[in-house]
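Just one protein chain is left out here, and the rest sit where they should.
Note that the chains take the letters A, B and C in the order they are written out, and that residue 1 is the start of every chain.
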Amino acid sequence: MKKFLNDPGSFVDEMLEGIYKAHPAVTHVGDDLRCLVTAKVKSGKVGLATGGGSGHLPTFLGFVGDGMLDGAAVGGVFQSPSAEQMLDVTKHIDQGAGVLYIYGNYSGDIINFDMAAELADLEGITVRQVVGNDDVASSIVGEEHKRRGVAGIFFLYKAAGAAAAEGLPLDEVTRLADKARQRTRTMGVALSSCVVPEIGHATFSIGEDEMEIGMGIHGEPGISRKTLAPADAVVDEMMERIFAETDYQAGDEVAVLVNGLGGTPLEELYILFRRVSQLLEARSVTAKHVWIGEFATSMEMAGASISLLHLDAELERLIAAPADTPFFQHIAG
Amino acid sequence: MKKFLNDPGSFVDEMLEGIYKAHPAVTHVGDDLRCLVTAKVKSGKVGLATGGGSGHLPTFLGFVGDGMLDGAAVGGVFQSPSAEQMLDVTKHIDQGAGVLYIYGNYSGDIINFDMAAELADLEGITVRQVVGNDDVASSIVGEEHKRRGVAGIFFLYKAAGAAAAEGLPLDEVTRLADKARQRTRTMGVALSSCVVPEIGHATFSIGEDEMEIGMGIHGEPGISRKTLAPADAVVDEMMERIFAETDYQAGDEVAVLVNGLGGTPLEELYILFRRVSQLLEARSVTAKHVWIGEFATSMEMAGASISLLHLDAELERLIAAPADTPFFQHIAG
Amino acid sequence: MTRETLNAADLIELFERWKELFADQRDVLIALDGKVGDSDLGITMSKAFAAASEAVAAEGASAGLGKLLRTAGAIMARTAPSTMGTLTATGFLRASKAVDGMEVLDTAAMAAFWRAYRDGVAERGKAKLGDKTLLDVLDPIATTLEDAAQNGLALPEALNRAADAADAALEATKAMLAQHGKAAAFQQKTIGLQDAGATVGVMLIRHMATFASGQGI
Partner (left out) sequence: MTRETLNAADLIELFERWKELFADQRDVLIALDGKVGDSDLGITMSKAFAAASEAVAAEGASAGLGKLLRTAGAIMARTAPSTMGTLTATGFLRASKAVDGMEVLDTAAMAAFWRAYRDGVAERGKAKLGDKTLLDVLDPIATTLEDAAQNGLALPEALNRAADAADAALEATKAMLAQHGKAAAFQQKTIGLQDAGATVGVMLIRHMATFASGQGI
């Protein structure tokens, strides 16, 4: 394990200390660093909360800020936060307009968010949930409810965040987040493993010339492991799976996210995007919004994912809206 | 070599194709993808150009945009662009107010920028140069002119970019960029090597438990190679060298950049920043502006650098100013 | 020393034994969860039981069985909110309610304990029997103890039978296809492997049985 850290056991909390020092726009609930909330809760607005394991920066907590989320509870590396922590975040951000949870489809997270929602309900806070399941590789069509949530959840945050910032009510924000969820698809590919600090060795092993198509952001198995192919061929294979279950028509617009998993240089992400863009152009589909960089990582894992959100008029409006968070700024224009 | 690419020989140009597809705010001069310029040259403004090898994204070309640079010529991976390419960028962005070159102190770049400046002069374009040399590790005090330029050049871009955006004349923009140069110091540490696509294997080898303090962003040797220490100890050693040659007084303000070299997760950068912030606080120095992320990388190299800019009133004003580029947005306020 | 019933002091000692157990089994569980999961099970279980053991010891026997189990469950939920951590916490919280007010746990009370534990996990996790989860061993534990109570078996014997039933149920998980959690992604590859969470269930009951039987552990 080759990491900048002091002690595997304090990895997450020391990272959080760094985050609070660097970003005065966010703060924590009481003494618990793992309950991160915006420093300026906006009165009357629907609250948006997320959460999940650490080790995915900027996901989850990096998107708390103007035009995006209001709070995030984070756990240990790849570990869910507790129901209690989620409840604390929920209570802090609720303004009487209710709170929407947006998080990824992982059993640990679901169990804890469910428990938190029950507890919040007892305190009179209305909670809705939208569970991101964009990872095409993790289950077949027809079993989408089993799919993992990965980088595409960014689009859910962006859409719901803009909707809440517009002052829409909870049901409407939930509808729009869910619509973004239904229209988002992601495919990932990994080239190397991550190392969980408290475990200290690679989560999985992979040959010097191998890639795994469809690997999850905690190292969950993908669809196939094979010899690393040229970048264009890798993208072709990933996009084929996305195209197979979407119905983009010529003239349609999409938002594209090419996400690095942590260890892959930006240069390579642009080489991947080049091909994505060619494939979209071949179908006369416009990449209306494009983000390339690290959005949902897996520590030092080398690899990338491609997420597409099929836009319509209202989603386009929400995706285009401005945002300002510690890890993501979007200047509308 | 484990990279997403099609052909090592087309690595840079395919990356650039991706960049132009993703970011309509930048374009190229004529047919040469490696001569990147803003799509909306601002009339009357002093032009700011940079350049250098590819493989450092978002440096160099990523900072072309509002409030920052007007153009950048880039070469192959870790290779200078040619004098001719720099000249082409210069001619494109010059608005009669002259052009300032800001680039790093590398012999290949200097030789080519010098040649370009001579050629520009023949065409009646006034060119000034400020050569970034922030890397403390690369030469002793008294021999600062031999030091390499690394991530701290970001502060030069930011200061000069804001100054030019304010409409200041060439000499004044140059003075401010040079002042930022004089007040910027960087220390880096590497944990793993990069791989240049056309070379295909690691530039250097380093043991599984080793780090190299002071390593350059092309793998140039640093000050010492030793067993990887706890993060706090690593930061202490780096900051000690910066403190040793700066004269921060209690109450002073700095801008801080904790930069990832490409393969290091964001989490670890925040753990490093946590310690930086403690050390600054111990001296009653305020981290007025903080950026943490990837600013000047070395492909997939694992490692980080810490850059400090000693602010004064005018530099603070320039650093605080808004900016909007493909790879860097700053919302003032 | 054979224990025909378990009182609050015994429970505190049992948590200490569980803590040692999961400290010992940390790497085994990491490896097991690593096959078709994310390798964290050894870490979360050792943390959860270390925290629970410390908390119940600090609280002391005078708090009573119900309160101690509630403390254990609550601290587990906070310390180890993974799937198994939260399910285990839920199990103890429900067991706490089931035995609240009792001074000692005999076979009938232990049956109620594990019935509540099982139902809590089922409700929270929404798994079905045969889905290759912890539930597949909790179910025979609860029914075996209920049978034993009806047949008037002493606690050590009842727990040994429950542990044997759990062993068999764990063995049976090998043939199952994982439907939940991270393992579900591995599909066919999960066949032939015993479920990691179910393994934890077996460890819990076997250790409890050994403890009640007074065998050195």
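Just so it is clear, contacts are C-beta pairs under 8 Å (C-beta built on N, C-alpha and C of every residue); 3 or more make two chains touch, one makes a residue touch a chain.
Owing to the predicted nature of the structure, the values given are computational and were not obtained by experimental measurement.
Asker: Quick one: jot down which shown chains the absent chain touches.
Answerer: Looking at the entire complex, the absent chain's contacts are B.
Asker: Quick one: say which of B:80, B:129, B:174 or B:277 touches the chain that got left out.
Answerer: B:80
Asker: For the chain left off this view, which of B:18, B:219, B:293 or B:326 is in contact with it?
Answerer: Reading the full complex, the residue touching the unseen chain is B:219.
Asker: Of B:196, B:239, B:257 or B:302, which sits in contact with the chain we cannot see?
Answerer: B:196
Asker: Tell me where the left-out chain touches subunit B, residue by residue.
Answerer: Output for subunit B: 75, 78-85, 106-108, 111-112, 114-115, 138-139, 146, 148, 196, 198-199, 203-204, 216, 218-221.
Keep in mind that, in the parts below, only the chains that are shown with their structure count from here on.
Asker: What is the identifier of the chain with the smallest separation between its Cα mean and the overall Cα mean?
Answerer: Chain nearest the overall C-alpha centroid, as shown: A.
Asker: Centroid of subunit A to centroid of subunit B, CA atoms only: how many Å?
Answerer: 29
Asker: In angstrom, rounded to a whole number, how far apart do the mean CA points of subunit A and subunit C lie?
Answerer: 33
Asker: Multi-chain contacts in subunit B: which residues touch at least two other chains?
Answerer: Within subunit B, no residue touches at least two other chains.
Asker: Subunit C: which residues touch two or more other chains?
Answerer: In subunit C, no residue touches two or more other chains.
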